[in-house]
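This report refers to the structure that appears directly beneath it.
All protein chains of the complex are present and in place, except for one that has been dropped.
Going in written order, the chains are labelled A and B, and every chain counts its residues from 1.
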Amino acid sequence: MFLQQLINGIAQGSLFALIAISFSLVWGLLRMVNFAMGELYMLGAYAGWLVVMHVTPNLGVALFAGFMVGWIVGWLIEKVAFKAMRGVPHIASLVCTIGFSFFLKETASTLFGAETKSMPSYYSQTAFTIAEANISWLQVLMVAVAIIMMVLLQLLFYRTKVGLAVRAVALDYRTASLMGMKVDRVTSLAFSLSGALVGFVGVLAAIYYNAVNAGMGFVPAIKGFTAAVFGGITSIPGAILGGYLLGAIENLSVKFMSSGYRDFVSFLILIIFLLFRPNGILGKKTKL
Amino acid sequence: MKKKLISLISTVLLVSSGFAAWAAGTPNSSIIHIALTAPITGDYAEYGNNFKHSVEMAIDEINANGGVLNKKFELSVGDSKGDPKESAMLAQKWTSDSTIVAQIGDFTSTCCMAAQPIYNRAGMIQLSPTASHTKFASGSKWSFSVYGSQYWEQPVMAALAVDKLKFKNMALLYINNDWGVDTQKSFKENFEKRGGKIVATESYFQGETDFNAVLTKLKEFKPDALFLATMYNDGALISKQREKMSWNLPVIGASALYSPQLIQLGGTAVNGIYSNVSFFAKDPDPRIQAYVSTFEKKFGNTPNFAAALAYDCVYILADAIKRAGSVDRNAVRDALASSKDFKGLAGSITFTAERNAIKTYKPVQVINGEFQLVE
Partner (left out) sequence: MILEITKLEKKFGGLTAVNAVDLSVKEETIHAVIGPNGAGKTTFFNNITSIIPADSGRIIWKGERIERLSPQAISAKGIARTFQNIRLFAYMSVLDNVITGTHNHYKSFVWGAISRNARYRREEKESRELAMELIEKVGLADKRHEYARNLPYGEQRKLEIARALASKPKLLLLDEPAAGMNNAETEELDQFIRALREDGLTVLIIEHDVRLIMSIADRITVLDYGVKIAEGNAVEVQNDDRVIEAYLGKRRA
């Protein structure tokens, strides 16, 4: 059953990795944490749920809806919490994202009701069985989609001028602005993209766990942030690695001790690790 | 939405009118002011709203029939959001209001126990419809639970598991809070007393959504059946993830699983799950049918066990006030403690010396997407 736990870990790790990338993006550009990330995830999940229940059972459309809602709300948060607050101490922006977190959560629970909504299953049949370990098509799909997303991001960052601009702004926004780059526009774009990513992940998670509710984003956001710091928040490959490692550690730790200790174990490992390598696994001081 | 808004506004009005009476400092001798603490919003909102609707309904009925001791009931409602801190804050608020005779609530044992010292110090009845932790009612002479403790619930489930379903090896999965730990422990004791064996025990914290790891681990122990000490929403999630793993085994659980939401959320994955109830909405008893149909007409949903228990709370309190002949807090408490064979919707109520109701429970099972009484 070691293998089964590892498979579960990798599937869950895909979700963590994508959330971690979002934290990395925002950190890279603004040296900031968006505390409303969990709620963007939750809104994405609701968007996917609405599409599946009321528009079309097409999974692709649902994922796209989650992506778009994340994009729009992410854009809005950047405008209010960061752009409008430029020049005031950083802490004000942080608090503002915390405010967004509560606001979005309460809004969702008023709009959709506080009770958990059921999300239908997709591709839940077993795809492969290896040594008694079952891998469902959904798990395959999640890992594949996560990898595709990561490759697309990599291409965006390293093969396009937009990506070059994002990297330049992340490395040194003053110099970037002297190169004629519209720092505001680049920042807004990357922030929206990070929102879109978690919105997208929200839909995946809703399908994987078959549930949507207003409080669903809290734990994954904390885990995603942890994964980002673990892997090195200044590095996107680091964030990905951190996500998969955290997923694997969490699930494997359940095998060896009571599941009640699983968060305890992963955070203990994190703290010990960061004592020795504060920049994370792949983190450097300034690299995105 | 609209309905919610209306009930929200009426709650606000009700609460503020309660404030007005308090602020004026003139306790109105023609009313009996009671308080309700319930999770109106948050994870347990379904239960909280059932509380509120049911209590309002019971009070309207009593008031329409002339009240008690020629006084009308008046209600103040507070939203604890299922958060022990909020529940304790509301306890501070209620106990500082001298017009309030007694408090009904809260929903979870954790919330009730967080607020307990405050009610105890102030000397105010803390009558919980649903607190089922064995140490709750015994913790203060002012605390009462009409739910009955695990102590009365789990023997029924253990008997079902061993005698009827012939399970020998079982696995336990519980939510790691006061209630979950207690429920799981109580089932284990009763199950082992009857010769069963618990082969694996696992837990999780509130807010968890990924149960794949825990279920994978439990599966390794090859139990005959799984016992769930969880609320309905987690129960549905666990069942769906279990179904996806194609791990098919019988599941039995605490009465907290008994909710139409379990079926709505869990779909086919919850088919066959056993739970138990003290109140069953399809019970042919005419009193229960009258209550259910009025409730459905008024609020649009079928009342759950929490609703029925909250309804019983109002009536048993009214009965105690009548027998006490006054609204003096001490007199009412003593009268309440001596309640005997009070016929509630959710079974009859007699309080033990530790103020836990002794009740009987009926096992139910989900069959074809519906709860049915187990013969």
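Quick note on the criterion: a residue touches a chain if its C-beta (ideal position, glycine included) is under 8 Å from a C-beta of that chain, and two chains touch if they have at least 3 such contacts.
Here the structure is a predicted model, which means the values were calculated and not measured.
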Chains shown that the absent chain touches, full complex: A
Residue among A:Leu50, A:Val162 or A:Leu252 touching the omitted chain: A:Val162
Of A:Leu63, A:Cys96 or A:Ala176, the one touching the omitted chain in the full complex: A:Ala176
Absent chain, residues of chain A that touch it: 156, 160-165, 167-168, 171-172, 174-183, 185, 189, 284, 286-288
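Note that in this section only the chains that are shown with their structure count from here on.
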Interchain centroid distance [CA atoms averaged], chain A/chain B, Å: 37
Footprint of chain A on chain B - complex, ascending: 4, 41-43, 45-46, 176, 201-205, 207-210, 212-214, 216-217, 219-220, 233, 236-237, 240-241, 243-246, 261, 264-267
Residues of chain A touching chain B in the complex: 1, 4-5, 8-9, 11-12, 109-110, 113-118, 121, 124, 126, 134, 136, 138, 205, 209-211, 213, 215-216, 218-220, 250-251, 254-255, 258-260, 262-263
